[in-house]
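I have a structure I would like to understand better, so I am pasting it below and will then ask my questions one at a time.
One protein chain is absent from this view; the other protein chains keep their places.
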Amino acid sequence: MRIVLGIWMVVVVILALLVSPPLLGLGDAGRIFYFHVPCAWVSFFAYAVAAYCGARYLLSRRADWDCKSAAASQIGLLFTVLATASGAVWAEAAWGQWWNWDPRETAVFIVLLVYGAYFALRMSIEQPEQRAAISAAYALIAIVPAIFLIYVAPRLVESLHPSPVLPGGEEKGSIEPFIRNVLFASLAGFTGLFVWMWRIQTRIERIALGKDAQL
Amino acid sequence: MKGTLRGAWIVFLKDARSEFRTRYALSAILLFAVASVALAGFVLRGAMLDERQAAAVVWLIVFFAAATGLARPFVQEAESGTELLLRQAARPEAVWLGKFAFSLGLMAAIELIVFPLFGAFLGVDVRRPGWLAAVAAAGAVSLSGATTILAAMVAKARARSSVFAVAALPVLLPPLVLLVEASGPAFGVSVGAGQPREALLAVMSYSGILIVLSWFLFPAVWEE
Partner (left out) sequence: MTAEFTLSPERPAEFIPELRLVADGVSRSFGPRKVIRSLSLEVASGEVLAVRGANGSGKSTLLRLLAGLLRPTGGETWVEVRGRRVSREQRWAMAALAAPAIQPYLHLTLAENLRFLGAARGGAPDAGSVADLCRLVGLSDRRDEPVASFSSGMLQRVRLALAVAARPPVLLLDEPSQCLDGEGRALVAKIVEAQRSAGVCVIATNDDSDAAFADRSFVLEGSADA
């Protein structure tokens, strides 16, 4: 699977950086679109995975679900940071400012805060079963602000963001099929990347849980 | 259900009685609130705040006062070792409801101090007190409803007070933004600016969803 994924991503990068026509009137800087959007997508997707695994933990109380949930959150955090950073680069290129507090930027920032809070909470609880239950509960509770900010806030306020770019990554309005296809390919690639990294991180979590005894 | 309501009432009374005797949470919160408003009043003296700015400052103060004090209902139980007694005394649902009611009381105290003082120190006119009261009530329910379960979570952690503020921030940010939007008309006259009614409704639905979710998740957090 690694090999397929690796080749896929190389193809995507080549298409995005070399083959695709320049985007959005930004020249080559616009190519970040192919990476920013998938990163944002993965950050939300990872969170959904973490919340789902948390719910499964609460229902079954099997520690493995907690390992999966924590792993998904860690990878999700990474992609959120990447999405925020790439978004800032794009904002600078497009509008001259690194940060604008527009609703979508704010939404990703809030997701970053949610992840941060999740880890702060996790790291401060020593007992594994309590930590797992509380992390799962927090992940589920924090869905409410996350959903609110992603779907509701933008509708309440005017936005600078290219409209409307939903976190699902699809763009309404007319875009060239080629660009759309490369974007989808990139989305698929990044999702695959997430799954691959998530599985590795889950294994690390399982080992870490076992190691708690030696402390 | 009746048992739960009665249990919640008993828990609330117990907390209220304890608080009345020690005045620990109330003093911390009120001291913070008064100091913040006074500071804001001093720093902003003479500055003409538009309604948005006034609303933002007042809700910021309310938020930080809440972050200071609303973890207390559960952290207190953990620190004084009474958790197991409470778990034997009342069902989880009753505990949640009783603690929610107590948090609501703390929020009411915060707002009753902050809003009038704010008006006085910053010379802000309150144009529509009825509307402000409605928004303040919605805000109180929202902030206490969301933080009750968070307080229970944080009670099991070390470094409790800082983790509470960190955990509460993402969850409270949306209603705070909405409350600022909703409060605008109370501090100023501009008609047609923003969507205060929609914002208030949004706060209420947000709180409603969070409260229902907390109700279901609380036993998982509270029980061992």
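Going by the order they are written in, the chains are A and B; count residues from 1 in each one.
Here is the rule we use: a contact is a pair of C-beta atoms (placed from the backbone, for glycine too) under 8 Å apart; a residue touches a chain by one contact, two chains touch by 3 or more.
Quick caveat, the model's predicted, so the values are computed rather than measured.
Visitor: Indicate each shown chain that the hidden chain touches within the full complex.
Guide: Per the touch rule above, the missing chain touches A, B.
Visitor: May I ask which residue of B:Leu44, B:Leu60 or B:Ala89 touches the chain that does not appear here?
Guide: Of all options in B:Leu44, B:Leu60 or B:Ala89, contact with the hidden chain holds for B:Ala89.
Visitor: Using the touch rule from the top, list residues of chain B that touch the missing partner.
Guide: Spelled out for chain B, the touching residues are 3, 6-7, 10-11, 14, 17-18, 21-22, 80-82, 84-85, 87-91, 94, 223-224.
Visitor: Could you please point out the chain A residues that touch the chain left off the display?
Guide: Against the left-out chain, chain A lists 61, 127-129, 209-210, 212-213.
The criterion applied here is as follows: only the chains that are shown with their structure count from here on.
Visitor: In whole angstrom, what separates the CA-based centres of chain A and chain B?
Guide: Inter-chain centre distance comes to 31 Å.
Visitor: For the complex, which residues does chain B have touching chain A?
Guide: So the residues of chain B in touch with chain A come to 149-150, 153-154, 156-160, 163, 166-167, 169-171, 173-174, 177, 181, 195, 198-199, 202, 206, 209-210, 213-214, 217, 220-221, 224.
Visitor: Give every residue of chain A touching chain B within the complex, in rising order.
Guide: 58, 110, 113-114, 116-117, 120-121, 124-127, 129-130, 133-134, 136-138, 140-142, 144-145, 148-149, 152-153, 156
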